[in-house]
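Below: one structure in structure tokens.
One chain of protein is taken out of this complex; the other chains stay put.
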Amino acid sequence: MNARDDSKGGTVRAGYVRPLDIRNGRIDMGHGAGGRAASQLIEEIFLAAFDNPFLRQGNDGASLAIPQGARLVMATDAHVISPLFFPGGDIGALSVHGTVNDVAMMGATPLWLSASFILEEGFPLADLKRIVQSMAAAAREAGVAVVTGDTKVVEQGKGDGVFISTTGVGVVPHGIDVSGAHARPGDVILLSGTVGDHGVAVLSQRESLEFETTIVSDTAALNGLVADMLAACPAIRTLRDPTRGGVATTLNEIARQSGVGMLLDEAAIPVKPEVDAACELLGLDPLYVANEGKLLAIVPADQADAVLAAMRAHPHGADAACIGSVTEDPHHFVQMNTRFGGRRVVDWLSGEQLPRIC
Amino acid sequence: MNARDDSKGGTVRAGYVRPLDIRNGRIDMGHGAGGRAASQLIEEIFLAAFDNPFLRQGNDGASLAIPQGARLVMATDAHVISPLFFPGGDIGALSVHGTVNDVAMMGATPLWLSASFILEEGFPLADLKRIVQSMAAAAREAGVAVVTGDTKVVEQGKGDGVFISTTGVGVVPHGIDVSGAHARPGDVILLSGTVGDHGVAVLSQRESLEFETTIVSDTAALNGLVADMLAACPAIRTLRDPTRGGVATTLNEIARQSGVGMLLDEAAIPVKPEVDAACELLGLDPLYVANEGKLLAIVPADQADAVLAAMRAHPHGADAACIGSVTEDPHHFVQMNTRFGGRRVVDWLSGEQLPRIC
Amino acid sequence: MKYIDEFRDGDVARRIADRLATEARADRQYSFMEFCGGHTHAISRYGVSELLPANVRMIHGPGCPVCVLPIGRVDMAIRLALEHDVIVCTYGDTMRVPASDSLSLTKAKARGGDIRMVYSAADALTVARDNPERQVVFFAIGFETTTPPTALAILRAQREGLKNFSVLCCHVLTPSAITHILESPEVRQYGTVPIDGFIGPAHVSIVIGAAPYEHFAEEYRKPVVIAGFEPLDVMQAILMLVRQVNEGRAHVENEFTRAVDRDGNLAAQQKVSEVFELRPSFEWRGLGEVPYSALKIRPAFAEFDAERRFDVGYTPVADNKACECGAILRGVKKPTDCKIFGTVCTPENPIGSCMVSSEGACAAHYAYGRFKDIPVKVSA
Amino acid sequence: MKYIDEFRDGDVARRIADRLATEARADRQYSFMEFCGGHTHAISRYGVSELLPANVRMIHGPGCPVCVLPIGRVDMAIRLALEHDVIVCTYGDTMRVPASDSLSLTKAKARGGDIRMVYSAADALTVARDNPERQVVFFAIGFETTTPPTALAILRAQREGLKNFSVLCCHVLTPSAITHILESPEVRQYGTVPIDGFIGPAHVSIVIGAAPYEHFAEEYRKPVVIAGFEPLDVMQAILMLVRQVNEGRAHVENEFTRAVDRDGNLAAQQKVSEVFELRPSFEWRGLGEVPYSALKIRPAFAEFDAERRFDVGYTPVADNKACECGAILRGVKKPTDCKIFGTVCTPENPIGSCMVSSEGACAAHYAYGRFKDIPVKVSA
Amino acid sequence: MCLAIPAKLVELRADERAMVNLGGIRKEVSIELVPQAQVGDYVIVHVGHAIGMIDPDEAERTLALFGEMSAMAATESAA
Partner (left out) sequence: MCLAIPAKLVELRADERAMVNLGGIRKEVSIELVPQAQVGDYVIVHVGHAIGMIDPDEAERTLALFGEMSAMAATESAA
């Protein structure tokens, strides 16, 4: 064409972009190529849901006021769950809770999250939107802001719908020093509620295992609970959320990290009857099943009652219990007095916890 | 068995773990299940490479001293490149550079990184070790510490070897305020070096496109260069690394964000002859090809020389050039005077940039 | 790069521009059609329009194999992938061409179709060898340049006895399309499209030679200048066309002598005629059915013909009603004449095929040409 | 859970423990073998050992289908997946059993084998229906309990005319294994393994009934008590065995009357004998070749027999030299007698099969029993 | 070995299948091997199949006998 002629044509609305077809649209490779399609995806799905001034800055990072406190805490988690939507939650909420909790378990107040998405070509935009909105709701509820993010697209068969990695930054108030290394013989082990709910809810959806249950995932942000606990007892030694590997593995980690042993009381560990039943059916042990809204706390014995009271007063700690105590043990064994009257080792999870037939 | 009898047997070394078989071993689902196998993987591969006091704390997050400065910056990137090893780099180094650069482009000094790994079942441990060591070397060179991390394993066919999401935290010195929204008509656009090296180096390895070239990826951490530039001119308006979508798309982003237009001078944009040739062969435009060790800076015209001098004095800015200026344009068009003597729009990348035949 | 950079020299461009300014008569309009998308691309990317006199107008022709690919052919490739579970190999260019049901090959891939971009027909053969348990179809598009490599792939598949390779042949022929335009009522009768001459194909002519265009020059009294795809080639060709018009001549001239002669590449022509034969008629997007304008695979190679191997009949599909691609490809309209140009139809969401390839008239104008009337103000 | 929780009551356990303490004569040792891994697991998980008198010793038997699976059979499944490109379906239990070349099904899966965990033989059928273009092999292990579901799957595959489903049958028989142990030189001649009685299988007996054990009681003069898998069942069975020994009786007694009778499940037995026949001999890990100790698929169902459909001959493979699994399965040694227990051989890197299943003697001792001699000190 | 648990049959379904309830969770299993099973029965579930049934009276009796002074009556050579 000759330039001058063309300019007489229709008006070009340079900024106009036809909105995404959320109902029928799917992710294609172009959404990850960094061009206008990628920019549109961010604008219409991510910014729309997470809307906050940090993201609206539109930079490749967020600029944040330096917080007041004793120390910063930084924690990260990759989330790869299948199915993406499960009873009680979805990967979006989970990806907020998982990292908020890791920050909270350091005794910190979580403030900001980053979110990195790895989308599989062909992933329905409607599902993405639902997940992102769920993330946004979870972040609002936890009082944190998703301040920066990134999105990549991989070819079909090289991903699994969506993976979400989140990183959280928070601030530890003065006077708080919580670590997995701080457990001391004589300390008391507290658990904030029933074990295994998340893992069983997810398993109930697995193809070929399917069973019907009213159990839903316990996925939740625990920073509010932690704040109440620290208010009751700033000397809390250790906080940790027993996610993958369950209570058994988490306690073994702490035992090794602190150089101690532990002795649990099986009868004191709260397990929902349906979780118990599902574990019987599949040959699993609830102590190894993942939780996403529970925490273990190790506290000086003389303050256990105060902390337990604070936990029970919080909705996420209503079923809190004292489940054992820290021992001196050069082998760092976690042992348990069984409800039956015997005693046994509660070992680390080894390999994957697979349903068994024998 | 009867308990008492068994205790007479061999000694149990409770803490002993047979080392990973790095040479022949592969990731299996157990490495992501959160039990002892996962713990071993972290210990022998990640901790061994990243060794620092933050990680050695052994918690699910890192506890960090609150830094001095004007503001914090937080940025994140997911890295999904194929092939994982390419001329001039690998996904490990890239995952450090990509995020360090996003932090630096905010005018910040990057301090800490988190790293989240999504491994595909079957991924060779030897490759993982190589990647993690490369990450560690890149972090050392950039002066940042990988302070916390997470690892998940997905089934074969649901990942692509390894994906790495990193999040960086840094601190902006007092008096610095860099943003993509700060470009003003009359400002000058600086580019730190040749364009398209990374994209061409990676393309040269793509199955069925393979060609031989001496071009290697420019992947590099640019925080040192940025520090020198800010020392020369604290009033730098905008910094951004032209990664996916290339220089063309990045400038369009800034134009939209700042509400300005731009006019480039094609003859001033440094492109290596081999990059030019590869683009000719594949029907690509170097302005849209990804860079991983270059930056664009927008600076007040009267300080352009000082910044350019500072850039050229730094090894990562030796080929720096002034490539155009910011204009007033309600359409936020990026235009370019062609070397040939014409003028054209330099649009956003649309979709993916695919090799063409016509 | 030798034989490339010299042909992009801005100083020489200004020299040609000066001559053009001198030689183009102020008292008349010059309208030339560049048949090829390659020329369209060069004009847009290098800003050649800027250097032309105001009374020289370039009209984009239909010479972009992607732009002329009818929806129904893309639908066939998509059906092969989605319904016949075939691995479809194709050039990157076709990936985003809009097809029926809001699909494209890119979107069909996102819906699970095994669709793979290849750089060469030979790579599709490799895919077939590597996947003996799957059927592999090469979705072959292109003009006379791209046809010989497809012929070689079929010949090699036969030699190797490959049982899982076939070609969905959409190769089309340049001269028939030019004839079609010259025969169109707009050009021939009404004169609504005043074409004063053609810039003839560059690379197509390497294969078929200059001779096939002599017919146009004689029969239709239109000057033709065969030109390379570099911007200086284009400018020089325009200068040569202006001179022919000024002198009242209508000859085939060759600006691209460094690569094109009268007869073309006989080895390539031989391979093509061994494997392919003329189709009596073929649909071109924008032009409709054009007689003897495309090739099909000869019966001797039937087993490599995806149209025979699979039950995927061709169903013509009308373009979006708002889309003016047809008129644009015939030179009757300009991209900005389309009501949805740049709004509903953008490179991200192409409605018509001209918005897909960077050689397409609409895409080229969208990506490169939209600065018109926008003043450049550098200082605040 | 009804019929479960009542049988785990700690108060009742103490009552049985008291009776045992009273009735077990201080002047003698009692050695009983629990044949089943289910009993082993109950003893370990509930800490039953703690409640037994010091002179009552429990010996683990070979009753864990995973532990007795010979390396060569796992190798066959791995070869099917890696070399024959077959989808191998298997119960979760077998995934980590160590095979040749440092492989296991888990590791073969990580090397690209399409190996899928199923909950039921019926799910393997579903996989076959869903993947008509692939061969699907169900790697079937287990004792008499697990065999009837496999038989049903084969019968259904035949009814549906499935052409891509077959079974790698590794089903073994309990009574033959017990005979083998009783016939072993250690028990029969040297008396190095003094077995005073057996706890008989729980769920196996549901299927085969109590009658098959009468032979042992009579022929070998060993008391047998069939017991459920709950910890109270086990304790009560031990009490019943102590009483038989004290009274010099050798009968088959049934503690598990709530689920087991003399004849077993005749419907299940009928399905099994319709589909399977005796193998003249079969290798058991630890026990070696045991005559008439396993089942194979009848010739009438040959097309569903993976051993006939695929060329995967059985090659016996010796256990790791250091591994004492064989002796442990025969009751001759204890896990801690193995030099590499808990060091080289751990649940993460099992060397022998006893370290794999949580019913395996070594795994059970590693996971549950290692607190021995470790004082519990709570206060700092 | 042979993980199997008693679960209450709550619904008979087509194709020799039934829904069972175990402590509040519900799962569909095959009852081809216990065709006599009726709603309300406790079946013993193993790998998705009911392989046997619980006799409630015997269960009662067993519980009553646990740890009693004398040997269990009438269990010799199986009921």
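Note that the chains take the letters A, B, C, D and E in the order they are written out, and that residue 1 is the start of every chain.
Definition applied: a contact is a pair of C-beta atoms (placed from the backbone, for glycine too) under 8 Å apart; a residue touches a chain by one contact, two chains touch by 3 or more.
It should be emphasised that the depicted structure is a prediction, and the values quoted were computed from it without experimental measurement.
Counted over the whole complex, the shown chains touched by the missing one are B, C.
Of the listed residues C:Arg25, C:Lys163 or C:Arg262, the one in contact with the hidden chain in the full complex is C:Arg262. The residue from C:Gly209, C:Gly286 or C:Gly369 that touches the chain not shown here is C:Gly209. Considering C:Thr94, C:Thr179 or C:Gln236, the position touching the chain not shown turns out to be C:Gln236 (whole complex). Only one of C:Gly72, C:Gly112 or C:Pro149 touches the absent chain when the whole complex is considered: C:Pro149. Screening B:Thr213, B:Thr238, B:Gln335 or B:Ser350 against the full complex identifies B:Thr213 as the residue touching the chain left out.
Listed here are the chain C residues that touch the chain not shown: 1-4, 6-7, 12, 15-16, 18-19, 36-38, 63-65, 91, 119-123, 142-143, 145-146, 148-149, 152, 201-204, 206-207, 209-211, 214, 226, 229, 232-233, 236, 239-240, 243, 251-262, 265, 267-268, 271, 359.
For chain B, the residues touching the chain absent from view are 204, 210-215, 273-274, 276-278, 280-281, 283, 356-358.
Convention: only the chains that are shown with their structure count from here on.
Among the remaining chains, those touching chain C and also chain E are A.
The chain with its C-alpha centre at the largest distance from the centre of chain B is E. The chain with its CA mean position farthest from that of chain A is C.
One finds 39 Å separating the Cα centroids of chain A and chain E. Once the centre of each chain is set as its mean CA position, chain A and chain C turn out to be 53 Å apart. Chain E has residues 1-3, 5, 22-23, 46-47 in contact with two or more other chains. Touching of two or more other chains is recorded for residues 14, 28-30, 36-37, 273, 276-277, 280, 331, 333, 350-351, 356-358 of chain A. Which chains touch which is summed up as A-B, A-C, A-D, A-E, B-C, B-D, D-E.
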